[in-house]
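Note that this complex is displayed minus one protein chain, with the remaining chains in position.
The block that comes next holds subunit A.
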Amino acid sequence: MKVTIQKWNTVATWRWDIPEEDVCGICQVHFDGTCPTCKYPGDDCQLLSGKCGHNFHMHCIMEWIKQESSRGQCPMCRQPFEWADQNNESAGQIE
């Protein structure tokens, strides 16, 4: 018997490619979920990774940075928050 697979319709789930924490430090929602203001996860509710190694929902950290009291610091480690360039990073990981 010769078996040929002609079609393969499968199912997959996606997840953010981040190492450890799975919950946004600000809204305490899973990264794969949405921040409180968003309805759809993924493209609509991106993540933002700081150079300090902490990740947040983009909308969450933006809100935070906008506030006077934050002084532009990461809410987790109180270092000045600078975001890593995502595209480069992810590209690097793939290769």
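The rule is short, and it goes like this: a residue touches a chain if its C-beta (ideal position, glycine included) is under 8 Å from a C-beta of that chain, and two chains touch if they have at least 3 such contacts; residues count from 1.
In this section, contacts and distances are computed from a predicted model.
J.: Out of "Anaphase-promoting complex subunit 2", "Beta-Casp domain-containing protein", "Type I protein arginine N-methyltransferase Rmt1" or "Ras-related protein Rab-8A", which one is the UniProt protein name for the chain not included here?
T.: So the chain that does not appear here would be "Anaphase-promoting complex subunit 2", according to UniProt.
J.: Over the whole complex, note the residues of subunit A touching the chain we left out.
T.: Missing-chain contacts on subunit A: residues 1-18, 30, 32-33, 39-43, 47, 49, 86-87, 89-91, 93-94.
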